[in-house]
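Only one protein chain is missing from this complex, and each of the others stays in its spot.
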Amino acid sequence: MVGLTPLSAGFSLPFVPGIGGVEVTVLFPLVTFLLILAFGRYLPFKGAYLGIVSTGVGFLVAVATVIQLATGAGIRHETLHTLVAGVEGAGVTLTFGVLIDPLSALMLTIVGLISLLVHVFSLGYMNAEGEIDLPRYYAALSLFTFSMMAFVISDNLLMSFVFFELVGLCSYLLIGFWYRKPGPASAAKKAFLVTRFGDYFFLIGVVAVLGTFGTAQFAGTESFVTMAETALESGDASGINTFGFGAQTWFTVIGLLVLGGAVGKSAQFPLHTWLPDAMEGPTPVSALIHAATMVAAGVYLIARMYGFYALSPTALSVIALVGGFTAFFAATMALVKQELKQVLAYSTISQYGYMMLALGGGGYLAAVFHLTTHAIFKALLFLGAGAIIISMHHEENMWEMGGLKDELRTTYLAFLAGSLALAGIFPFAGFWSKDEVLYETLIHALGGGSPVLFVAYALGLLAVIMTAFYTFRMVLLTFHGEPRTDAAEDPHAVSLSMKVPLVVLGVLSVVAGLLNMAVLKSVLPKDALLLERWLNGETVGGEFAEGALTAEHYHHVLTSEYGAGYTAGYGGLGEGTLALVGGVVALVLAVIPALVAWRLYGGADPDPHMTNLGSLRTLLMNNYYQDEYQVWLARGVTLPVATLANKFDQGLLDGIVDGSGGVSLFAGGRFQRLQSGVVTTYVALLALGLLVLLLVFAVTGGWL
Amino acid sequence: MLIELLLAATFLSALWVFVASDETAPKLAAWLSLVPLGLSLYMWTQFDAAGNGLLAGSEIAFETQIDWFQFGQYTLQYHVGVDGVSFPLVVLVTVLTTLAIISSWTPIDERQSQFYGLMLLIEMALLGVFTSLDFFLWFIFWEAVLIPMYFLIAVWGGPRRKYAGAKFLLYTNLGSLVMFVGLFMLVLGLGDSLTQLSLPAIAQGLQAGELSRPVFGLAGADLRAVAFLLLFLGFAVKVPVVPFHTWLPDAHVQAPSPVSVILAGVLLKMGTYALLRFNFTMLADVATSSPAAEIIAAVGVVSVIYGAMLALAQRDLKRIVAYSSISSMGYVIVGLVAFTPHGMSGATFQMVSHGLISGLLFMSVGVLYNATHTRMVGDMGGLADKMPLTAWIFVAGSFAYMGLPLMSGFVAEVLIFIGAFDSTVVAGAPVFTAIAMFGIVIVAGYLLWAMQRAIFGPFELETDYDIEPAPVHDVAPLAVLLGLIILLGIQPDLVYEAIQDAIGPVLELNSVFGGELR
Amino acid sequence: MVLEQLAFGLFALLTLASSLGVVLVRDVWHAALLLGLALSSVAIHYIMLSAEFLAVIQVLVYIGGVLVLFTFAVMLTREDEGNDTEVSA
Amino acid sequence: MSEITTLPNWTALGPALALLATALALLAVDMVDPEESSSVLLTGTSVTGGLVALGLALWYLFAGTGQPAAGQEAPQGALDLFGGALVIDAMSLFFTVIVTSVAVLVAFASHEYLRDHSYQAEYYSLVLLAATGMVTVTAANSFVTAFIAIELVSLPSYALVASLKTNEGSSEAGLKYFLVGALSSAVFAYGIALVYVATGSLQFDAVTTAIADGTPFTSLLGVGMVMILGGVAFKIAAVPFHFWAPDAYEGAPAPISAFISSASKAAGFVLGFRVFVDVFGGAMGVFNWVNAFLIISVVTMTVANFSALKQNNVKRILAYSSVAHAGYVLIALAAFTGSVDGEISILGAGMAHLFVYGFMNTGAFLFIALAEHWEVGRTVEDYHGLGEQAPFACAAMTVFLFSLAGLPIGGGFFSKFYLLFATVTGGQGLLGAALVINSVVSLFYYTRIVRALWTEDAAADLELTEYPTGLYIAIAVAALATVLLIPGFGVVIEYAEIAARMIGG
Partner (left out) sequence: MAVAPGWYLLLSAAVFCIGLFGVLVRRNALIFLMSVELMINAANINLVAFSLVYGNITGQTFVLFLTALAAAEVAVGVGIILVVNRNFDSIDITDAVTMRW
């Protein structure tokens, strides 16, 4: 298992290490981080170029890895660093290692790409704007890239947790970049704390996995995923410590615990509240961390150990329900937001809900697909928003904009491409992936799965409608109509370093959907579903020992008796037809609200139309009072309890300690009074003492 | 001979510093403290212990055993040596003392020679505690720690220093006395078979057989149980375990920061170290019996959560760190009682790790205080602009305290959790563990809050002088500690291997007593 | 025999009476005199217990030495000492 | 032992004789030169005499005088003198060492303390006479000699306490000490008389035999034992026979307080050990004196320690502390088990504690003497900030106080824990608990003084100009001895156990 799998048919770029040297993607940013930390203020552009170079190298290595895997190289699974070597036969061993398979290679590429583009974009967004403390910014970005890449290539759950947390730290540092203002400082705290709450469950999960299986490896026959599967398949859970529970029940518990981490990081209900606040950070950071990569970590984590989740129908149902509900719930809030980045933030939450929905609905492929496309178009939207904000002199309220499409041509086009993708309009990337999510959920619901899946599917459909609406509302308010302010009349020009990433991502938003046009699977040749082939491991060479990581295998487990027991049903339409029908329905559901938005906000000087919503508007503007209840939990419950504990501690516990001193002193005063100074008293007490002794011992000694 | 050299060098250094002038004492003490530091590092390269020093079949490193005097039937010995449990703590002592001495240069501005002399004296006593293998010798050092610490708090402390010093002295002394009675019940119970008071002899005697002689009318298992209770109570004060912790916040808040560093960094470890040595090694059978194990686990969990809740309610930065020490020590208890490889070893590792991390936090709070003359969280704010390096190291230290991965605190906590979760000794171990783990959320809560208020935000403090970045000699110790924390976070096996080696034989005791080892 | 017992009783009574006198009389000087009486009667007991030598010593040391000392002390302190002779509890 | 064969037995009384001779010599010196303005000669003579006695005692002790020879069992080897009226054994020599050490220290310290006093020669000779009495007490082997020796201790002590004739406190202290002492010796004498009534004998061995043979007068024997206990308890200042102590210690000249509280107490204890363990060991059925001492011990330490808590006069704090230590040492009798295994350690613990206590307590009182010499005042507040003016003396005082409290800065640490060990050995849980609690309580008031010395700011007008040499030497020696008794505790415990075996065997 361990050891470098020979690159049998590997393709290689000159001077660029691929799968065999994939550590470079991790180590380069780490070194960059240290360099910027130490010498940042002496580096050209305060470390920006260094960051670009290291992420660029990382991206190239990732691409090389993908190419090698695509051309028949075997996957790589190797332990690199032993954190804690357990003594033989006692205690688990904790290691760091790499696991490069199609999933991680894909994610690595996405992270590398977005990270590179964000670095480039930052040249214009940060350097050109004369921000101070730039070395800190670039150091944190590098640290983030390092952590995220390491998270992606993790070969075990503990290592995942380690870098999951580090990613959270970077998020904290970058949200709080402008720490002098109270807003960012507070938002950073909130982001870390809320995700920490999720990570608490995740960590229990990690510990439980280690306690149950003695290993946290993702891949190989000795991995916990395989051990769990074997245990359920053979019905023999010996060798696994299930702490007195039935094996499947216990696996469900573990799965749900780990899910806690994903819910926190991927901003799922009810731990989603940190993400909108996180928009206090610099916009490129929002693009990189709070849209495209870190937030994806939760979904990626579930996908990474999907073989384990596929064993538990309960866990999957919970995931689907959480995902579907979040998709719907966040979308409703996005409807009424006035700041550009807030709309995008809620849209992000909503989109990750889709991915969760897909995972819970049995659509592993769909989830990864949507993860990919979403990373691209959401990064694009955020970077576009960044460009707009710069040109609007840091104005974020959409009602202060309008009519920007003529002045900011490139930005407009790119932003539009992203918006179409987000709204799921054919043939942009989002259409394909979102549709596949809904399709997968639907067929498993129809296949006799849990009724929860129907509910989740319905919520997902409703979210489609709202997504299209708020997306177009955003585009129209920003770019169309007449300029509503002086700033909008005369926007700042967008620099080249900002335009290039927009263009690259814009193009990708159009074409990324072609990776897996499953809607058309009845028409297309089977080989056209590139992503499916990729995730099925069809391009990967070498021994199939690690085959448990393929989408095919997951599907097998998902549909097996011992696993989740999902079956696909097509409502009597047949597979291809249903896909097509679903696609059309989704498209229609997206187009109609888009037209409604056009109707409402397409004019030169649109009305807010918000009053029509009545009291619902207040509810939505206040985000269903989610923040309020969480603040209440912290301030209204936890803090008083802590204060009470403190009172108890100072009053009672410490009071007893101090009180025993006081009582002693008081007793001392009493005892002291015996010493009256008068000899007669002394003599009397002396005689009394003698008499008492005499009496006591006369009685006990039997002298009388 | 190296341990003797270590102790003698430290003691003579202390004497030298005592007679030095106030002007020369700070630098002199720092230079002199490099001697034990260098020696301990040299010992690291020569370290060759195997097994647990208290149990049969072990090899103790740097052992010296000389008869001292006869005490009834018992031969008291000068018996020192280190194993994988004690040696990391020895190095921790030398490292922290040197750094604490350097960080005292700024805040200590009167009676320097006495201050630094006492610092070196306490170092000697602490080294003695962790190297002694004879009970009475160990107990001398154990008690000797109190005297310099009392003066350090009561002379150089804050406004309520006298109260805090007296409380510390009286409370911990009471604990020692109770513990002493507990141990001697065992010693007497062993009867004539025991002829020396060396810890290995007592430990092996206890494992070898029943307690043949009744003490206070107790014999056998009852005697073991009562002695266990007394020992536990005694050490619980030192650790401190809730509800015996109330001396700690007072002592910490009143002590000057470098002294808090020693107090939190090493003194608290004396308690857990002793718990490991006495309760969990000598009386492993009691510790692993039900319901003792569950009760101890519950006590540990309560310490974790309750300590963290108290920290949440504080407004004084030092008090926050003080209470979180209680919380962190709770993890050690939880780990120890688990009686699993990672539980016990992780707990020991946590002693080292928490020594470094709490040292770092107290030290950086001290540096901030030197500049601002306030420790109230609400009074600060925006210090990251005024003292960037110190502030960011404080942030890093806070994250280390929260158990951020790749720092030693994470490794320690995760090992404890893994070990505790798996415990076969504690019924319901997963539940205990899960509750204890909630501590990581609360600790994040109060430290993030404190950072937000004290480090970030706009600068608001009104002073009639300019707040300058701290001088190099204030920041350098912080940086060194941070480096060590990260080093141990990435490569814990540097010390963890030795710890595991020494813990292994202890775990086998469980099976000796009929338990099973996972 | 009877005579001896009678003598014992008589001198015992004398001893007790004079002893009580020592502790009860108001005047210190009288107390000292009564003490001499009590000690003398004890000397008589000694004789009856065939410890004649001790009796002599008793008389010499106590009456001749101790009592003189007391007398002397009473002389030196008496005028300053007012009416502290009442029995106090 | 070879020395013994070459010396006649009476030379075993050498220490006592040396002290007595010195006392007489002092009077002679005074006769020759009554106008001695500088008391160097007097101090020198006393110190020399004391040192000779100390040296002789140490020599005998180390040479094995009064100890069982190889192959013998204790208590063989003790030297009977004057028909069994006196006995020189390891225990008497052990306590002679304590007494003479304290006497030497006190003589040294008195040099400056007495600078402007008259009757210096009388003072020194009274000290040495009292010391002679104490040494005799250690050797007493009959109630007659015991009583005489005790009186020989008491009478000079009364006079010494009252020796500051013009000082109200001193004379008041003398009066109280004397009155309670007179009463106690009457009780003691009556107790002895009752024992004689019951056994027909006053020589210790004969009494032991008589008790073993049985006596018809068990009630009288019991009452007599209780009364003898009273006499001993007065000497060691155990509650409720202690009331004289705080007042006498406070009023007396500080070196005399040191002398009485250390040496005189040790003498009282040696009598207690010999009388109760050796003589009345077989009379436990008549009067369970172990239980009596148990009660007295617990009450003594508790009453004394708590009384000291709110005390503001440093000398009085030490006085109470001294009473409390009597309670601690009483553990040796209170935890006495009668079984051979335990009793040796238990008795040895008490003796060892007395040995260490001799140095630390004397040292502490000598520090008071120093403070009185400086006239800084007598309350704790008056001691504020002395640490800065006189760091060395204050460091020594800190050593004494913490050693008294049982912290490992002096031999008091070992002896305190040896005593605690003894309570466990004796199975006396109550006693152990009392000792634990009282230790902590005592630590509180000891720290109060330490705190005053070091942590408080001095009064503005505090200015020490003179550092008296003799006092400093005495304090330094006491401090050094206290500290060295940590590594050297082995010797103490070794001889304490030999001494204990002489009576406990």
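Every chain is named by a letter (A, B, C and D) in the order it is written, and numbering of its residues begins at 1.
Operating definition for what follows: a residue touches a chain if its C-beta (ideal position, glycine included) is under 8 Å from a C-beta of that chain, and two chains touch if they have at least 3 such contacts.
Fair warning: this is a prediction, and the values are worked out from it, not measured in the lab.
For the chain excluded from display, the touched partners among the shown chains of the whole complex are A, C, D. Per the touch definition above, the residue from D:Leu17, D:Ile148 or D:Ala395 contacting the chain not shown is D:Ile148. Among D:Ala21, D:Leu51, D:Ala189 or D:Ala458, only D:Ala189 touches the chain left out of the display. Within the complete assembly, D:Gly169 is the residue of D:Gly44, D:Gly169 or D:Gly429 that touches the hidden chain.
Although one chain is not shown, part of subunit C still touches it, namely residues 1, 4-5, 8, 12, 15-16, 19-20, 22-23, 28, 31-32, 35, 38-39, 42, 45-46, 48-51, 53-54, 57-58, 61-62, 65-66, 69-70, 72-74, 76-77, 80-81, 84-85, 87-89.
For subunit A, the residues touching the absent chain in the complete assembly are 672-673, 675-680, 683-684, 687. Taking the complete complex into account, residues 143-144, 147-148, 151, 155, 158-159, 162, 165-169, 171-176, 178-179, 182-183, 185-187, 189-190, 192-194, 196-197, 200-203, 220, 246-247, 250-251, 307, 311, 316 of subunit D touch the chain not shown.
We adopt the following convention: only the chains that are shown with their structure count from here on.
Centre-to-centre separation between subunit B and subunit D, using Cα means, comes to 42 Å.
Chain geometry summary: the mean Cα position of subunit B and that of subunit C are 75 Å apart. For subunit C, residues touching at least two other chains: there are none. Contact of a single residue of subunit D with at least two other chains is seen at positions 444. The part of subunit D that touches subunit B in the complex is made up of residues 341, 344-345, 348, 402, 407-409, 413-414, 417-418, 420-421, 423-425, 427, 429, 432, 435-436, 439-440, 443-444, 447, 451, 454-455, 486, 489-491, 493-494, 497. The residues of subunit B lying in touch with subunit A in their complex are 167, 170-171, 243, 245-247, 306, 309-310, 312-314, 340-342, 345, 382, 384-385, 399, 402, 404-406, 410-411, 414-415, 417-419, 421-422, 430, 433-434, 437-438, 440-441, 444-445, 448-449, 451-452, 455-459, 490-493, 496-497, 500-501, 504, 507, 517-518. Subunit D makes touch with subunit A in their complex at residues 175-176, 179-180, 183-184, 187, 218-219, 222-223, 226-227, 229-230, 234, 239-241, 243-244, 246-247, 285-288, 291-292, 295, 302-303, 306-311, 441, 444.
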